[in-house]
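Here the structure comes first, spelled out in structure tokens, and everything after it is commentary.
A single protein chain has been omitted from the complex, and every remaining protein chain is retained in its original position.
Every chain is named by a letter (A and B) in the order it is written, and numbering of its residues begins at 1.
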Amino acid sequence: MFRFFLRRVALTLPTFVALMFVTFVAVRLVPGDPIEARTGERGIAPERLAMLRHDLGLDQPVWQQFLHYANGILHGDFGVSIVTKTPILHEFAILFPATLELAFCGLIFAIVLGIPAGVIAAVKRGSIFDHSVMTVALAGYSMPIFWWGLLLIMFMSEYLGLTPVSGRMDLINYYFEPVTGFMLIDSLLSDQEGAFGAAVAHLILPSIVLGTIPLAVIARMTRSSMLEVLSEDYVRTARAKGLSPLRVVGLHALRNALIPVVTVIGLQTGTLLAGAVLTETIFAWPGVGKWLIESISRRDYPALQGGIMLISGIVILVNLIVDLLYVAINPRIRHGG
Amino acid sequence: MADDPVLNATAAAVPADALVETVPPEVSPLRAFWSAFSENRGAVLGLAVVVFITLLAIFAPVLALHSPIEQFREHVLLPPVWAGGEWAFPFGTDAVGRDVLSRLIYGARISLGIGLSVMLVSVAVGIVLGLAAAFLRGIVEVVVMRVMDLVVAIPSLVLAILVVAVLGPSLTNTIVAVTVVYLPRYVRLVRAAAMAELSKEYVVAAQVAGVGRLRLMFVTVLPNCLAPLIVQAALGISDAILEAAALGFLGLGAQPPTPEWGAMLADSREFIRSAPWIVTLPGLAILVTVVAINLMGDGLRDALDPKLRRS
């Protein structure tokens, strides 16, 4: 178990180094000089340019620049935003809770709906319910979520007036200092009446939009995994003990069927963060996805570089945890069987 | 839904020894494929829609009533016919008076074009890299597979954004970006399939017979890896279309006035209230196309590669 853990961690390290390399090279490849990008079209005196270049270390050989960059990252220095002049890690840390909150709610939505739908579809295979679940899953899997978000806004917000159009909070009626950065928790801590409800209302549509593709994936995976497990001998053994169908399906079958589903859920982190870019753009959600897109239009390359580095790093980390978790829930691997 | 419930349920339910298989008469592989494929109603429906959209794309100049970029300034934000518009603009017009239907038809060209180009390039590169990794082993395999691991680790859209940010937003760069994102699937698939084949006797036999390495790679082994590759390629088209539309929507893909479906949606955002049709129609076009390709791909998978059956 411990050796497996070490091996898995060791496999992750080269990926991290390569990631640093890629982000480093990518930004060097961007056409135009970073100083000129900063000074704009006004021009700059040659001696001042040389000084700036020296300050940024641009006069050093490229490999030294890379080592400098890698060393900075290892010490938590992801560079400084050109636009806001604040450290990128700091900006990211402020915005990331918003993305995390959204991704978490989206995933909960997907799991809470997807697993039961998949289980029931498998148990009632061939039924109308099964067909409906599979049709909806196909549509969800194929959904351009940016359009889905616009449709929901159009119908739920504009037409029915049920949910807010955008943002995380109704800032006209409520104001409170961020404590945790998670609006659901901060609104409760603020003790302002209705603040929590407002936070929930803002979360509903973005969560649905972000959770749609994971929902489809989870429902499909649960169904096929369940179908496979339900024909296993041990399910027949459980039934032969005279256990209730609920216990046979919900305990004996589901416990086994969930093993691949948990892996698939873990692998949705990348999908969720990629989806967050789109969802946050549609709903003006102040998270790292929207920030990333904005840093492109502002030509804030250090922010783009650091942001991609951080987001990818998080995905790699979560995938690592999922792999270890997979071992933990699967006794066959846990005991080296 | 993709498979006949009664038939499959029975196959799973009846103890294997209770049914004695009757040997089917010999049929050509193509005919066998078609009979397996056409059994799946969803797949046939998907195929029909794909053919329809392909025809629209090919004959866009003939079928479209107007140029996709011509602005009819006197007909701005005209609603579709069913909402009181004019027959000259069946699906209405957008904010600068361009015919929505014509733009959608031309958009099919772009989306299918992107999907196909991405698929062809990534399949070709994937075959070369995958076979190289499987045959050459050693450092080549390590480098190729580690790079693929890295590409997979970065969220798809974020990676595409990085590529576009470096190369600049354009239709061509969209294709490059999406190809990079989806390359690992093909490389991994080809490598895994080739490795599985390499351990079989016919490969050893060919080696003993003195077949050259290149011939062994592309003529002896590759054809036996094709079934999962074709399935993945079909499903890859739909993913590429979605990814490219997302880039277009973010303003990082096709640039105005190109009638790309994602970019059309981006333009429409401010008209959510006033002109719902220019929001609804391009997205519907994307959804229908992607669903159709996925249905077809699922059917292909079930017919070509029963091992991969998801259910």
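Basically, a contact is a pair of C-beta atoms (placed from the backbone, for glycine too) under 8 Å apart; a residue touches a chain by one contact, two chains touch by 3 or more.
Keep in mind that, in the parts below, contacts and distances are computed from a predicted model.
Candidate names were "ATP-grasp domain-containing protein", "Cytochrome c oxidase subunit 1", "Dipeptide transport system ATP-binding protein" or "FtsK/SpoIIIE family protein", and the UniProt protein name of the unshown chain is "Dipeptide transport system ATP-binding protein".
The residue from A:Asn71, A:Thr135 or A:Thr237 that touches the chain not shown here is A:Thr237. The hidden chain makes contact, of the residues A:His202, A:His252 or A:Lys290, with A:His252. On the side of chain A, the interface with the absent chain consists of residues 232-234, 236-245, 252, 255-256, 331-332, 335, 337, using the contact rule stated above.
Everything below uses one rule, namely that only the chains that are shown with their structure count from here on.
Of all residues in chain B, those touching chain A in their complex are 1-2, 5-6, 9, 12-13, 146-147, 149-150, 152-158, 161-163, 165-166, 168, 238, 242, 245-246, 249-252, 262, 265, 268-269, 272-273, 276, 279-280, 282-284, 286-287, 290-291, 294-295, 310-311. On chain A, the positions that touch chain B within their shared complex are 14-15, 18-19, 22-23, 26-27, 29-31, 125-126, 130-131, 134-135, 138-139, 141-144, 146-148, 150-151, 153-154, 158, 220, 223-224, 227, 231, 270-271, 273-275, 277-278, 281, 292-293, 296-297, 301, 304, 308, 311-312, 315-316, 319.
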